[in-house]
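Just one protein chain is left out here, and the rest sit where they should.
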């Protein structure tokens, strides 16, 4: 029932608020800019306002589409880039979490219980990289923040395992985000727990004895598990269990085995609540997602252009070759990020000259994405270096992957030269050495043991970091590759 | 080797004109087949393609005049530059959070990027990771060049990543980015040696600081070697392929000597490439070589013996000279200064660095070194045979095992304990030597001279292990001075 009311709230409240503002606003064009102007770093409150105005304008403009003027094509393209880039590069939130509705609902429930009824909770959001963990959380928070009581009640602390690399820093950050620096002043605390406790107490409001609920968001949760004694985690979970203060701990991680990382005492305090984002979306959904990602919102100033564009996108997604490319991508990874990368590459080709994404663009983009970097690098090697690599390959074949040193490789190479008796590639040892060094620099070969400085360079044991296929592929692509070298590479016996 | 070198020198003299023709037509092919790299597809849609092949970058949001100036500086890199520009998009639009540009040394990575940054006057900072001995330097530099010195001064001593991000955030909230800010990091491979979190954090910096910033990483090493084991935000990969022979020709021909005609110089470059291209494709190296050998090349012309057009004679004149350069200049055995001086007064006898291998050592040090060499290249069990007066009738045949056919000089030196060294020493040195302190100190000083290397930890009580770090010809030179025939004592040469 609570759900219903708040759902109503979502639809109802903002609208009226907007209506009140409506008369103050200028003409549409300016509004369009207001909407589009980057809302990322505005404070949450006003962002939420913006978001709603945004929606609101859609409705209005769909009404007025008939009489709104055509923008010049350049302007349109500009807008397209603006919007889509924000989507692909800046992870701008979609209006509704597609594909994750269940998790979204669950999380909203959970957090609301903390925010409104002051229950403590702890939950882990687990999913592969780019699966939309952060997006889910952020959209949940956005929706929560539309409730006034949540808004004025809930405090948020965002920590990131990449930044807060130990608990001392983390604690400082917490203090800062709770705006308690002046309260703490230069007080010294015996223990971490004491310090945290003090912070939470400091949040107690004057009138009520209940302290405000706090939401802790731990991004890269697994990194926090590497801190000394996992003090932070222990204390957070501990507080969240014992009802000292209403506290919700949300951890985001890409590690399925994250629980194994936790110490026993920490694990026992964690409510084993996990939300998994193992996306089970089918290819058809994937196609829809692509379309959704590419298509323009109907808030776009030039309605006609939008129609054309979106039509073009739909046709694109039905194109035969495109579909199979996407199929390949779908098989490799279903997450948002890789998709965004792909689409970004396509988008970058859109210009005034060609105001639409053609299948060719998508093909090229995918080719860029799946290109084998090592093969690319091999293409740039000199013939001498290539010869050395082939020699190494033979050595690997003969001694089944035992490490080798420069002397052996040179020896192998000499054997080849003697067989060919072509003095064309007959180089001094130092020249060979230089080529060898270059290969090492490119990390196509890598020292077998760590003690590299100790031994002479020509005797340092190395391993080849390429496999048979890569070498052969590179040989095929290699410009003006001499045939005898090709044959040598092909020859099974060294 | 020598005679082969000779017939090499005479062979191309006949085949020379053919060579020129061939390489030139190769050059033409290169220009025509529009994608030199199958991975690298020129964008479909005629107009833009024309513009790119014409080398004219065009993109809305930038000043045409500047773009023209830029594209003049980026010869043979139009495709990559165009792609990069289109990815960067208009100044105020978002760019992908992190780009990773890889390609061989001197394939124009940092050149292209820096030209963009400078001439388009984008807000940027360029950092070479070699210089960042501590992360503090990196942070300080970034903040200073984005927000000015006072922002940099906010950093605490030995700042953490979280401090950096915090300060960045508050600064950028005061002055939000009107244009995309770029952080260019050269030699990015060194980031892996820095703090573990640094690289992943940089890759998603945009998201962390909530600012329109994007990080461009430049490296010679493929991205696969960067990826941390728990994965991270994947950057957008861009490959800069190596210059084709034709492109090298074109580029090198641009910096011609003022007092000679362009085609004369380009024919010279053509010959140069003919010699060095199989070994080295590094533009910088080639440029260096070209600069050093040109005066020699145009010597006969200056003397008036040969016409500028008579390429055949010129080839005959320069070719052996270039061969010599291959062994000396290319390896930096002789400095460029010396090389030129040698050209002035025609003294063919020019000794490179590695020619001076002679080292004056005290008498006993010599024998210690010899003993070390024997100890590290002979199997321990053969000492009996070499150093005992009456070792019975041990023939090589029956103390040589079949599996040891791979010679020790291929495998390199083996470590040996101090006792063995001394034992061998006392048996090779002719007079009887008191084990004085100075004998031991000589051993340790041989270590500091890096003629020996200490492989195990340096503790006199725990018998230390050493390796001999000198080459065979070095040691045989040493042993000649004390007329000791070392080859008789080497297991490999029995």
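As written, the chain order gives the labels A and B, with residue 1 at the start of each chain.
Keep this in mind: contacts are C-beta pairs under 8 Å (C-beta built on N, C-alpha and C of every residue); 3 or more make two chains touch, one makes a residue touch a chain.
Rule of thumb we're sticking to: contacts and distances are computed from a predicted model.
Between the names "Calcium-dependent lipid-binding (CaLB domain) family protein", "Origin recognition complex subunit 3", "Thioredoxin domain-containing protein" or "Phosphoglycerate mutase", the one given in UniProt for the chain missing from this structure view is "Origin recognition complex subunit 3". From the set A:289, A:374, A:410 or A:438, the residue in touch with the chain omitted from the display is A:438, counting the whole complex. In the complete assembly, the contact with the undisplayed chain comes from B:360, out of B:65, B:360 or B:430. Among B:125, B:196, B:292 or B:494, the one in contact with the hidden chain is B:292. Check A:121, A:366 or A:456 against the missing chain and you find that the one touching it is A:456. The chain not shown here touches subunit A at positions 430, 433-434, 437-438, 441, 453, 456-457.
For subunit B, the residues touching the absent chain in the complete assembly are 105, 128, 130-131, 133-134, 136-137, 140, 157-158, 255, 257-258, 285, 287-288, 290-292, 294-295, 331-333, 335-338, 340, 353-354, 356-365, 419, 434-439, 441-442, 445, 448-451, 460-463.
FYI, only the chains that are shown with their structure count from here on.
Taking each chain's centre as the average of its CA atoms, subunit A and subunit B sit 34 Å apart. Residues 38, 40-41, 74, 77-78, 81-82, 85-86, 88-91, 129-130, 134, 160-165, 169, 172-173, 176, 222-223, 254-255, 337-338, 341, 344-345, 348-349, 351-354, 358, 360-361, 363-364, 367-369, 371, 373-374, 376-377, 379-384, 405, 407-408, 411, 423-428, 430-431, 434-435, 441-443, 451, 454-456, 458-459, 477, 479-480 of subunit A are the ones that touch subunit B when the two sit in their complex.
For subunit B in complex with subunit A, the touching residues are 1, 4-5, 7-8, 26, 37-41, 43-45, 47-48, 59-61, 83, 86-87, 89-90, 93-97, 102-104, 107, 160-162, 165-166, 172-173, 176, 189, 195, 197, 200-201, 204, 206-208, 210-212, 214, 220-225, 230-234, 236-237, 239, 241-242, 244-245, 277-281, 326-327, 330-331, 333, 354, 409-413, 453, 455, 467, 469, 471.
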